[in-house]
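For this depiction, one protein chain was excluded, whereas all remaining protein chains were kept in their positions.
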Amino acid sequence: MPVMTMLEAIRHTLHEEMARDERVMVLGQDVATLGGVFRATEGLRDRFGAERVVDMPLAEAAIVGASLGLAWSGMVPVAEIQFLGFTQQAFHQVAGQLARIRARTGGDRGCAATIRAPFGGGVRAPELHSDSLEAQFAQCPGLKIVAPASAADARGLLASAIRDPDPVLYLEPLRGYRAVKDEVPEGDHTVPLGQAREVRHGDDCVIIAWSAMVHTCLRAAAEVEAATGASVGVLDLRSLVPLDVESIVAAAVRTGRVVVAQEAPPTAGFASEVVTVVQENAFYSLEAPVARVSGFDTPYPPGMLEEHWVPDSHRVAAAVRRTLEARA
Amino acid sequence: MPVMTMLEAIRHTLHEEMARDERVMVLGQDVATLGGVFRATEGLRDRFGAERVVDMPLAEAAIVGASLGLAWSGMVPVAEIQFLGFTQQAFHQVAGQLARIRARTGGDRGCAATIRAPFGGGVRAPELHSDSLEAQFAQCPGLKIVAPASAADARGLLASAIRDPDPVLYLEPLRGYRAVKDEVPEGDHTVPLGQAREVRHGDDCVIIAWSAMVHTCLRAAAEVEAATGASVGVLDLRSLVPLDVESIVAAAVRTGRVVVAQEAPPTAGFASEVVTVVQENAFYSLEAPVARVSGFDTPYPPGMLEEHWVPDSHRVAAAVRRTLEARA
Amino acid sequence: MADARPAATPVSADAENAPALGELLAEMTRARHWSTRLFNLQRQGRIGTTAPIDGEEAAVVGSAAAMDPAVDWAVPQYREPVGLGRFGEAVLRHTILYHSGHPDAGRYPAGVHVFPTQISIAAQIPHAVGLAWGMRLRRQPGVVLCYFGDGASSEGDFYEAANLAGVVRAPVILFCINNGWAISTPVRGQTAADSFAGKAAAAGIAGERVDGNDVVAVLEATAAARRRAAAGEGPTLIEAVTYRMGPHTTADDPTRYVPPDELELWRARDPIARLRRRLEEEGGWDDARQRALEEDADRRFDAALAAADATPLRTDCFIDSAYAQPTPELERQRRILGDAEAR
Partner (left out) sequence: MADARPAATPVSADAENAPALGELLAEMTRARHWSTRLFNLQRQGRIGTTAPIDGEEAAVVGSAAAMDPAVDWAVPQYREPVGLGRFGEAVLRHTILYHSGHPDAGRYPAGVHVFPTQISIAAQIPHAVGLAWGMRLRRQPGVVLCYFGDGASSEGDFYEAANLAGVVRAPVILFCINNGWAISTPVRGQTAADSFAGKAAAAGIAGERVDGNDVVAVLEATAAARRRAAAGEGPTLIEAVTYRMGPHTTADDPTRYVPPDELELWRARDPIARLRRRLEEEGGWDDARQRALEEDADRRFDAALAAADATPLRTDCFIDSAYAQPTPELERQRRILGDAEAR
C-alpha cells in the first residue's frame, strides 16, 4: 500500500471520485487554476476541465447554496471552503438549507453535497483559520460531519462523503495535511460514516478524540503507559454525526475510565456530547468521572499564544493520570 | 408588584432602558412603525424618535454587523432578529465578529450590543421559526447567552444584557410571550448574568432547564411529586453563558439525581454541556446517570407534528421517575 | 379546463406555447380564489398562517405562463405557490399541506418542477442559480424561474447568487416581485436604489422593470428572458412592480402602516379586474364564464383540500426524513417517541 500524506490522500480521492462519476464536480475559491491554497485540488482542472472544476467568486453562501441547486440538477458537488472559519458566512445555507432540504421534502429529496474545509490549530495561521468549530455544526440535524485523522481515513471517508446521499461536512486538519502520513489502501477504498476506529488498544483507560487531536492523544497514551505501565487506548471517532455510540460505550464499559480530548473550547464543544453519551450508557461501569480536555472558552488566540492554548500531549496525559488515579 | 406577560416585561424594559440612557437604540425588521411583529417594541418609535428606533432593511448580517460599528461609536444597540432561525444569516457576524472583537483588540474594546430573538416551539409556526438553536451559539466564546423563563427575569436579564459591555444573545420563548405572566419588581430591576434560579425546591431529584422548558419541568415535577411523593426541584439556568456551575453542582450534590431538559435536538445540544458539568463536578454524589430529555435529531417538524416532537411534561416526568428508580 | 372555457385571444408572438388571455385570467382568478379560501381556512382555525397573493396574480401567473413546466423549474418564496397551478395540479394540494403544517408539503410528485416553499427570505436564490447552472452542465434544456420579494433583495443571498449567475451565465430568471412592502417596511426603507431591476448592474446581468399588474407585459418580459437564458445568453433580473393588496399574512394588521390612499390607488389597478375588463370589452368574457370559472376553482380546491386532508400522517415520520437512512441514534430515538406515545 502506498504511503501518502493526508493532503495527498484527499487529492487522490478527488481524482478518483471525479474519474469514477462524471457528475462529481469541485467548486470553491482558487480550486481550479491554483489547485487550492493547499494544493488539495491540484491537477483536477487540467484533467476534468473547467466545467467540473470551478473557481468561484468570493462568496461562501453562494458556494454552499448553489451546491444545493447543483445537487438537485443531478450533479454531485464537492465544495471547498478555504477555512472552516469562513463556513460561518454560509451558516444559514449549511444549517438552514442543505441540512434541512430532505426534511422539507418529507424525506423525498436530499442534497448529496460535500463541503470540505480545513481547520484546527498548530500552524500559527491568522485569526479564524485555526478555530475548531465542529460543534457549531453538530447541532444541525440533517448534516453529517466527519473528521479523519489519518491518510487512509481521509481517503475512505472522503469517498464515502461524496457518495453519501446527504450533505456531509468533511473536516481536514490543517496541521495534519503534510505532517500525517500513512498507508492508504489501493483501489476503491471507502470507510463507512459513523464508525469509530480503535487506534490503540488499552484496558485501563480510553482516550476519545477526532482529527488532529488523535495524534496528540496517541503521544499522551504512550507517555502515560511509559510512566505508569497503565494500558491506555485511543478511540478515533472519525465521524461525529452519525456518532458510533456503540464503540464509545463498549470502550467505556471495558475500561471504566474515559478521557475525551478536543481542540475546541470546552463550553458546548463536541466533547460534551461524547461525555454525555458515555455517562448515559455506561454510568454503572464508570470508575472515575469522564475527563474532558479542551482549549479554552476564548477565541483561538494569535500565533504567539497557540502553544499555550491547544491541548498538548502533556495536558491530555495529566488528565489520563488523574482519571487513572481517581478512586472507583 | 405589577403582573406582566413576558412580552410586556420586555417592552417595558426597552422603554425603561431607552429612557435611562439616550445612547440605547433599537434596530431590526419592523420594529419601528409596526412595533415588532409581536409588538415587543411598540410605542418606542413614537416616544424616542425615528433616529433611535429604526426599521432596518431585510438583511440580518447588516443588522448585526452594523451593531458592532454602532457600539464603537458609543451607541448601545439592541438589535431584534425576527426569529432565532434567521440569526443564521448573521452567524458570521455574531460568532466571527461581535463575539471576537474584544479578543481581537487584546481585551481593549468590546461590543456592548444585545441581540434579541424569539425561539422555541409550541405555536405551530412555519419552518425555522421554532427551532431551539441556542447550542449553535453556545460555542461562540466572547458571546453571552441568556434565556429567561419568567416575566420578572425577562425584565431583569434584558436590563443587564443591555448594560453589559459584551455582546449578549437574549432569547425569548415564543410560546411564553403571552402565556407566561408573573409579578415584575418595580423600579430599576436587574438580574445578574450567570446566576441560575431555584424555581422549585426538591431534595430527591433536580430538573435543570431554561426558557419555556422550565414551565414544562415545573408541571413534570408536580406530576411526579403527586404520583410518588418524591421531592423534585427545578433549577432555571436563566443564563447559558456564563453558566452558573456552582448552583448546578450544588443541586446535583444535594439530590444525587439530575435530569436536564431541553427543547433542542439531543446531539450537541446545550443539555450535553450541563450533563458534562454535573458529572465532572458531582460524579461521586450521583446516584443515577444524569438523564437528558430533548427533542429529536431532526429539524423541528411542521406544525402537525410538533406536539410529538417537543418534550412535554410526561416525557420529562418519565425521565425523572426513571432517574428516581435507578439503583444507586 | 373545459368548464372555464377561456377566451382564446392570443397573447404574444414572443411567448410561443403561452396560454391564451382567457386562460391567464382563469389562472389568476383561481390563484386569488384559492388564496382567499386558504385565508378563510386559517380564520376557521383549520390551518396555520397564510400569505395572501391578492394583487400579485399577474406577476406570478404571467411569469409562470412563460415557462415550460416539462423542462423548466419554479423556485418560489412562500406567497407564490398558489399561483403556480401551471406547474401541476399537485401544487395546490401541497400548498394546502404546507399551510396545514403537514410534513409532506414539500414532497412534490415526480415531474412537478417546483421547489418546496421557502420561508427563509432569499435563501432559495442561490439554489435556483445552482440548479440552473447544473442543468446546463448536465445538458438539460430547462430554465429556472426564481421568485423573491423587494425585501428579499436586501439579503446577501440575493446579491451573491445574482453575481454568481452572472459569472457562470446560469439559465435563470431572477424574478423580483416588488409589492411595495416587506411586512411593514416600504420600499424606500429597503433600499436607496432607483429600482430593483437596476440592481442587475451589480451582477452584470440583464435587468428589466415591468408593470407587474399587466399580465401580458409580465409574460412577454419573462418569455424574452427565458429565450435568452435557454440560448446561453445568461440570466435576467426582472422586477415586477405590483402591490400587496392584502395583509402580509393572516397574522398581520396592515391598517397599522399601509396608507389608505395608496392602497386605493393600487386597488384601482387590480390586475384581475383589469384583464377581465379587457376581455369583456373584447367580448371574450362574460358573467357566465366567470361563474363557471369560480365554480370550477371551488371544485378543484375542494378536491385538493379533501386530498390534503386524506394525506396520511405518521407521527414518527420526522425520524425518517432527516437523512436518507435514519442514523442509529435516530432509531433509538424512535423508540423514545414510541414510549411517549404509548403513555
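Every chain is named by a letter (A, B and C) in the order it is written, and numbering of its residues begins at 1.
Note that in this section a contact is a pair of C-beta atoms (placed from the backbone, for glycine too) under 8 Å apart; a residue touches a chain by one contact, two chains touch by 3 or more.
Here the structure is a predicted model, which means the values were calculated and not measured.
Only one of C:E80, C:D157 or C:D252 touches the absent chain when the whole complex is considered: C:D157.
From the set A:L14, A:A40, A:A61 or A:C140, the residue in touch with the chain omitted from the display is A:A61, counting the whole complex. If you put the hidden chain back, the residue from C:A193, C:A251, C:A307 or C:A340 that touches it is C:A193. Take subunit A: the residues that touch the chain left off the picture are 29-30, 33-35, 37, 55, 57-62, 85-86, 88-89, 124-129, 266-267, 296-299, 301-306, 308-309, 312, 314-315, 318.
What subunit B contributes to its contact with the hidden chain is residues 23, 25, 51-52, 54, 56-57, 59, 61-62, 64-75, 77, 92-93, 96-97, 101-108, 110, 141-142, 144, 164-166, 194, 241-243, 245-246. By the touch definition given at the top, subunit C reaches the unshown chain through residues 154-157, 159-160, 163, 166-167, 169, 189-194, 198-199, 201-205, 234.
Heads up, the rule we're going with is that only the chains that are shown with their structure count from here on.
Rounded to whole angstrom units, the spacing between the C-alpha centres of subunit B and subunit C is 36. Centre-to-centre separation between subunit A and subunit B, using Cα means, comes to 30 Å.
Note: centroid distance subunit A to subunit C, computed from Cα atoms, is 40 Å. Of all residues in subunit C, those touching 2 or more other chains are 103, 105, 120, 156-157, 317-318, 321-322, 327, 329, listed in ascending order.
Among the residues of subunit A, those touching two or more other chains are numbered 92, 96, 103-104, 141-142, 241, 243.
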